[in-house]
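Chains shown are a subset, placed as in the full complex.
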């Protein structure tokens, strides 16, 4: 197996799961499903809910889809999720991320993680000007 | 005090520290220094190194400065650094972040943190197609 | 090797370490020791202290042992410890966790990680009604 409950392939999927797989492939204009969805497909409610949420959240809005992918990679590098780093780096590339953009993204993620700990460790209080 | 070692105000700062404060204010086109820098100013080497790094990393490049601020906020919300959330949200606003952009940013950060744990918890292996 | 200091097998263990191994096997009604204990056995004080603590904490109380294993998996998925996810998922199964329970557990862990960041990122203050 390649996941706790195994992976559900299209040919073995229920019609409920297939409907989500179909929507993933048509939305992403691709002909395959990556392991993440096949792993959570054991729980069709979570599969559907997660996909509908990702689709809604990653759609073009005031932020463009590439920026949203960059943010996804930033979070994944910060929490240390290898799967998510790999899949969203690939996703960002597909949406136009260059090597230079990736390098800048990582530089910002690194600095943010550094100064986050300096601010915490030095016990810095929020300035009056920044208070909501 | 408002930080472990206290805050160093401009009028009490050494010329070495003042030089960094001056560069922060002129680079940011502002006339004040926020607490973070005043807190780490007790260690002038860290003050200078951190500021030079932040200045380099956040400068316009292939990613524009607003996108970089959004990434900074994404990391800070993920690690839970209140100071950094407050200061970089203010910074992003100054660079043009609207309420709608902030809301979309948060929605992506939330989803990424959710799916990061699903991928980890379900022990999903990286697809061959995503391997570097 | 399979750990920084290597693994200490039963036949190579001191009597002090064997005593802990014996207690682990008899408490868990099993005839083998998993790598975690063999890795920290290089430090018999930590081995004993950690095992005694785990035994005390995971024993039946007001919460039943299965619920405690679910909580262990929830923490491990959140911090991203692959070893701990794998071992405690196995432990939970042994105590009765079904596939459906695992899926519900993951769904809650995912949502909690999502709303944790929304609450942080939106800088939401604790309601008076929730204050201790």
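Residue numbering begins at 1 within each chain, and the chains themselves are lettered A, B and C in the order written.
FYI, contacts are C-beta pairs under 8 Å (C-beta built on N, C-alpha and C of every residue); 3 or more make two chains touch, one makes a residue touch a chain.
Not measured: the values here are computed from a predicted model.
In this structure file the full complex is assembled from 6 copies of one chain, 3 of which are shown.
Everything below uses one rule, namely that only the chains that are shown with their structure count from here on.
Farthest from chain A, judged by the mean position of CA atoms in each chain, is C. Overall, the chain located most centrally, as judged by its C-alpha mean against the mean of all protein C-alpha atoms, is A. With centres set at the average Cα position, the gap from chain A to chain C is 27 Å. Here the spacing of chain A and chain B, counted between their Cα centres, is 21 Å. Work out the mean CA point of chain B and of chain C, and you get 34 Å between them.
Chain contacts: chain A has residues 4-5, 40, 46, 50, 79, 81, 132 touching two or more partner chains. Every residue of chain C that touches chain B in the complex is listed here, in rising order: 73, 77-78, 80, 82, 85-86, 89, 105-106, 109-111, 113-118, 120-123.
Per the touch definition, chain A reaches chain B in the complex via residues 2-5, 32, 34-36, 39-40, 46, 50, 53-54, 57-58, 61-63, 67-68, 70-72, 74-76, 78-79, 81-84, 86-90, 98, 100-101, 104-105, 107-127, 129-132.
Of all residues in chain C, only 80, 89, 99-100, 102-104, 106-107, 110, 123 touch chain A in the complex they form.
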